[in-house]
Structures are given as C-alpha cells and as structure tokens.
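A single protein chain has been omitted; all remaining protein chains appear in their positions.
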Amino acid sequence: MNGTINLTLKVWRQPGPGQKGKFEIYQAKDINIHMSFLEMLDVVNEELILSGKDPIAFDHDCREGICGMCGAVVNGKAHGPKKGTTLCQLHMRHFRDGDTIVIEPFRSKAFPIIRDLVVDRSAFDEIIIAGGYISVNTGSAPDANSIPVPPQNAELAMDAAACIGCGACVAQCPNGSAMLFVASKVSHLALLPQGRPEAAKRVLSMTGRMKELGFGNCGNERECEAVCPKQISISHIARLNREFLKAGLFSRET
Amino acid sequence: MNWFIIFITSSVGKKLVMAFTGLCFVLFIIVHLFGNLTIFLGKESFLSYVEDLHRSHKYLIPLAEVFLLIFGLLHIVFGLVLYIQNLKARPISYNLRKNAGGRTVGSGTMPYTGLFLLIFISLHLVRFRFVEKITQNDFTILINTFNNLGYVIFYILAMVALGLHLSHGIWSSFQTFGVNHPKYNGLIEKGGILLSILFAVGFASIPIYIFTKLS
Partner (left out) sequence: MSLNPSIPSGPLEAKWTKYCSEIKLVSPANKRKFEIIVVGTGLAGASASAALAELGYNVKTFCIQDSPRRAHSIAAQGGINAAKNYQGDGDSIWRLFYDTIKGGDFRAREANVYRLAELSVKIIDHCVAQGVPFAREYGGLLANRSFGGALVSRTFYARGQTGQQLLLGAYSAMLRQVKAGRVSLFPRREVLDIVLVKGQARGIVARNLVTGELESYAAHAVVLATGGYGNIYFLSTNGMNSNVSASFRAYKRGAFFGNPCFVQIHPTCIPVSGHYQSKLTLMSESLRNDGRVWVPKDPKDKRRPEDIPESDRDYFLERLYPSYGNLVPRDVASRATKAICDQGRGVGPTGYAVYLDLSDAIKRDGKEVIEKKYGNLFEMYERITGVSPYVSPMMIYPAVHYVMGGLWVDYNLMTTIKGLFSLGEANFSDHGANRLGASALMQGLADGYFIIPYTIGGYLASDSFPPVSPSQGEFEDSKKEVSEFIRRLLSVKGRRTVTDFHRSLGSIMWEYAGMERSDEGLRKAKGMVEELREEYWQNLLLTGGEREFNQNLSKALRVADYLEFAGLIIEDALTRRESCGCHFNVAYQTPEHEPLRDDQNCAYVAAWEYGGKERPPILHKEPLVFENVTPGIRSYK
C-alpha cells in the first residue's frame, strides 16, 4: 500500500479580493499516497517558497474534518472526489499517478474571494445571526432532564447539527443556494422541544437573510447532499419547507 | 407589505408557487391526456368527448382556463425570476464542473425544458384553442396538424421536454412542500418518473398514431 505518485496541479491564483486571477500549473512530484490533500499542498508550497514564489493560500485549521475551514472545488467537485470527506481528510490514495487536478475556490456571489483558494464565508455567520439560536440567557435554564426528548428526534437533530459550515453545499449547488446550511440549523432546532417557541420566527428570518445575502434559490437538485462532508440529508430541507409553510401561513410572524 | 406577498416572493415562497402551479398543471394534463386518448377509440368517441366536455361543464371550463392562465403566468414569471437570481448567485462559473451525483438530466434542464414548453404551449394554443371552429372541427384540426411531419416531430420533442421537466418537477414539488419521508420517498420519486414517462409516451402516441394511421 505504500507508494508515491506524480501529479499536475492546475490551481486558481488570485492576489486579492476583486483582482484578476488565473490558473497556474504546478508539478507535484513524489507525493506519498498516505498524505492528505492539504499535506500535498503543503509540500508544493514549501517548494514554491524555496523558489521565492508566493505559496498557494488556502484556509485550514483542524485538519480533522470538523472545523469546516478547508475547502476547494477539486476536479469539479467541492471537497474532491470522495463522498462524505472534507478536503483535509481526502487522502492522496484516491488519485492516480499522472492525474491532473484542477483546484478552484468555492465560487458564489456571497463568498467573495480573499486570495487564491481562500474565500470569505462570513455570510454564513450572518445567517445564524438572523436567528440560528434559542434565546435563553445564561443561568436561567431548568434542569436538563426536565424535558425528555424522544431519542429519535435527538438523533435526527444531531444529524442536522453535524453541519460544519464549510460552504461546500453552496459551492456545489448549481444555483449557489445555501439551503442545506440553513436547513440544517432550522431542522436541528425545530426537532427539539427547546427550539419550538422560536421555530416560526427562525425559519422566516433565516431564509430571508439567505436571500438578502445573495445566495440562490434551492432547485432540489441534491448536489449539496452529494458533496456534504457530513452527508446531511435534504430531508432537512424538506423539514425547513414544512416549517416555512407553517410559519408563513399559520403563525403571526411574517 | 402584505404578508402574503412577502410570503410568496421569498426564496422558499417562490418555490412553493412553482410547485403549486406545477402540480396544478400536472392535474390538468392528467385530465387532458385521458381526454385526448379517446382518439384511439375513433373519430366519434373523440368528438363526443369534446362536445360533452364543453356542454356539461359550461362554467367549469372557462374558469379552469382562467386559472390555468394565471398559474401559467405565475409559473413562467417566477421560473424566470428564479433562473435569473440563481445565475446571479454564481457570477463566475467553474472552469471544470462535474455533477456530484444529485443532478439529473431533468433537474439540470428545468429552465430550458420549461422555456421550450412555453414555446410549445403558445403554438399549441394558437393551433388548437384560438382557432376558428366553424369550418373545421377538433378532429379535422388534429388530422390536418399531424399530417405535417415537422409538426409531429416538434410535438414529440415537446413531449420529451415535458417528460424531462416532470421527471424532476413532480418529485421536486413534493420536496418543496416538505413531503419527504423514508416511508414514501420511493413512491414519490418512482411515481413521478413513471408519470412523466406516461405523459410523454401518452401524448406523443397521438401524433404518431395520426400520422401513421389516420392520414
């Protein structure tokens, strides 16, 4: 299972926000197949630095697939070819010797490019600010076991809450929509008794904010689900839709 | 703003309008298909169906037409707005883009099959609805139209587009309405595709039948 491969990288380079960018070609030689994709980029970057060139900028932190900071479109797919995997957890054994890999930043109007593969995803924070929480002040909560939660609901809520906010759903969605991201929060909180009091308000304000921020509209194309590193199901989008209908037609919120 | 306007012009609201109007069309074309298929029972059956329809549902028909018109306009306008908004959401497209496994031919071509259907429906209405029916009856119109190979091909293509549009559209409308549950997801998806095939085949069989047998 040991071995090394050689690759050709075609990488989007852009010096700064709003500036002109272009693809550059790099050779990645003797890449150990047990490396992660980001470690492969590290190796390429070390070489670039040693030859006096600017390294490829890319975001990353945990490198464990949980912080949601990494991400790029690799060969046409957000986070690359392997299902349920972030870029940092994508290992080079999934590529073959001689492959050409096209690496592009997540592209969306709501995610302006900062540099190379680094994009600004603060729009996601904005969506949460619009209502992705339960309004409870510190210290005022009742005993944790005072409200039982059906374990099936807790599990479903956890499925949705597993979202790492990486933005792959937006990047892959042909419409640049953030519905899976929004739905995962709406669904997570709607499934728990603690989240019900604000459910109507939350779904309306979060979807409203999504639109204002320039994200597209869901086309039910399931591309988001297909690339989601946490494999969050579009059934959560359906739950959002139900919540939306209920809130729009039967609650006092607008 | 009025709450209802806010509701239906929101991101999800627009989709709900698409889904609602789309499903109404589906109901309409189910009826339409059954009616049209009477052609296979012969000229008399077909004409008596048409006559029956217009006689016994004197008020229903114009009413339905008004609604279809409004829904049609809504579907088209909202569809275009969505299409434009979605294009704007990704101002710079990818150099290399692959489907990750969710997209289908149907889902990827919704706006295009839709626009094609718009052209088709316009011609279809000019040809069959807004036409003088004194010197000719519905049957003769039908025969005359589908004697023309070009029109037959156009019609068949339109029905392929319809099938594609609905292969995604039916399932998608249910999803938009939040109808998604492991217990019946299979039924909706497969049912939607089956129905789309039936529509495409059912409608397309008529011009073929006429062109090959009745002319």
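For reference, chains read A and B in written order, and residue numbers begin at 1 within each chain.
In this section, a residue touches a chain if its C-beta (ideal position, glycine included) is under 8 Å from a C-beta of that chain, and two chains touch if they have at least 3 such contacts.
What you are looking at is a predicted structure, and each value in this text was computed from that prediction instead of being measured.
Participant: May I ask you to name the displayed chains that the omitted chain touches in the full complex?
Facilitator: Missing chain, whole complex, touching shown chains: A.
Participant: Pick out which of A:11, A:87, A:118 or A:247 touches the chain that's been left out of the picture.
Facilitator: A:118
Participant: Given that one chain is not shown, which residue among A:24, A:39, A:99 or A:253 touches it?
Facilitator: A:39
Participant: Looking at A:87, A:157, A:179 or A:247, which makes contact with the chain not pictured?
Facilitator: Checking each option in A:87, A:157, A:179 or A:247, the one touching the absent chain turns out to be A:157.
Participant: Where does chain A touch the missing chain, residue by residue?
Facilitator: The missing chain touches chain A at positions 1, 15-17, 32, 34-36, 38-39, 42-43, 46, 48-50, 52-55, 57, 59-69, 84-85, 89, 91, 93, 114-115, 118, 120-122, 124-125, 128-145, 147-151, 154-155, 157-158, 161-162, 164-165, 188-189, 192, 194-195.
Criterion: only the chains that are shown with their structure count from here on.
Participant: Express in whole angstrom the distance between the two chain centres, defined as the mean CA positions of chain A and chain B.
Facilitator: Here chain A and chain B have centroids separated by 36 Å.
Participant: Can you tell me which positions in chain A touch chain B when the two form their complex?
Facilitator: These residues of chain A touch chain B: 10, 12, 23, 73, 75-78, 83, 102, 104, 107-110, 172, 174-177, 204, 207-208, 210-211, 214-227, 234-235, 237-245, 248-249, 254.
Participant: Taking the complex as given, what residues does chain B use to touch chain A?
Facilitator: 3, 6-7, 10-16, 82, 85-86, 88-104, 107-108, 110, 168, 171-172, 175-182
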